[in-house]
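Okay, handing you the structure first.
Only a single protein chain was left out; the remaining protein chains are all shown in position.
Coming up: chain A.
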Amino acid sequence: MTICQFFLQGRCRFGDRCWNEHPRGGGGRPHSGPVRGAGGGWGAASQRYANVIQPPIFKHSTWGGSGDGGGFSGASDFGSPGNKSAVFSQNRFSALSSAHPADGFSDEEQRLLDCVAKDMATWESSGQWMFSCYSPEAGKPNVSGFREFSAEEVRLEYYNCSANNNTENYINSVNQLVQEWRNRLQELKALNASGKESLLSQLKNAVTQPLPSLGFGGQQASSFGFPSFPVSSSSSAASFSFKANPSVPPGNAAAVGSSAAASNPPTFGVTSSPSVPNPVGSGNSSAPSAASFSFKTSGTTSGCGTSGLSGFGSSAAANSSSTAPLPVSATPSAATGTSQSGASSASAAQTAGASGHNVTSAPSAVPNGIASDKLYTPRSELTAEELEQFEAKRFTLGKIPLKPPPIDLLYL
């Protein structure tokens, strides 16, 4: 039998009435399935996915999941009978879903996942710059877990470090970042089911949210494994398990958790004075500890767990609100610090006015549970559930504590 060309494109109108052959496994084509919506009442499928967070678009996936959606889309005779034929179809074609594992991703989702896997493979082999954000498609938000630094920023850190004779520090931090990158890349190359789902929900959720004026920054904060946003992919939580890096002074490590809080604008206007327990990485200029990189103000918000590790200016300004006149690099720029404070508080006020609402979004997103700028929470202040989360190997989505961990649970 001849192979049906329309089926290969995913738009055969005859479905299984078609006189041509519909090869199995050929149903992975992207197509706009007009009949997709009818899958809602699919008992069997919904049972399967009951305990997984799925975005509303889930309906698509049930259709696609049964293998060749090609037989469904555009085939009006499948749409009208509703449930009955749906179930019927699923049974018929479930055996054909060799191309699609039973987790039932729609074609588009599968395409995204494939794209991610392929891009990861290319990224690894091409020798391109590692410290870059990534998104599988134009218009999609960034995938979490990748810290972004430009070559100039890295180079500046090197220059600053060598001025202080601190190059080993730089080397260690860079190696560490490379390691993190590698881990995340391997993870994405070979996603397991839960990883896939969290990735997909990340990509979808963030897209559908309306962008506040600080569109990008705000979005990123929400999708980056940040404790205050349970949406964070479990995978990122897993790999950045709040392990503090031995090479980094503990001060920075826990900065992660509390950094969400810290981003409260008021602390910003406060100058770079080291005395402020500014979780934003480097209590600045306090020489050696700060020396381990204030890889720039908040650098990337993604660094949730990792920022603590390398002290790279920890993800501080999390919700990337405000100007963040955060104390900069390690070099004894304390002198400039004070003069900046004047300017920065002025500009902070100014920008606070200008971008009023993202500033408010930050604190509002961060419930009162967060204490001031404490780096660690004493055990006494944690609820049993939070404690349990900290002690577990991995965070459970939706239960990630908002307070920083107690110091004794950190591996230093």
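Convention: contacts are C-beta pairs under 8 Å (C-beta built on N, C-alpha and C of every residue); 3 or more make two chains touch, one makes a residue touch a chain; residues count from 1.
The working rule: contacts and distances are computed from a predicted model.
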item: Protein name as given in UniProt for the chain not displayed, "Rae1 protein homolog", "Scarecrow-like protein 3", "DNA 5'-3' helicase" or "AP-2 complex subunit alpha"; value: "Rae1 protein homolog"
item: Among A:17, A:155 or A:394, residue touching the chain not depicted; value: A:155
item: Absent-chain contact - pick from A:20, A:132 or A:183; value: A:132
item: Residues belonging to chain A that touch the chain removed from view; value: 119, 122-123, 125-129, 131-139, 142, 148, 150-156, 158-159, 167, 170-171, 174, 211, 213-218, 220, 296-297, 299-301, 317, 320, 322-326, 328, 336, 340, 343-344, 346-347, 350-351, 354-355, 358
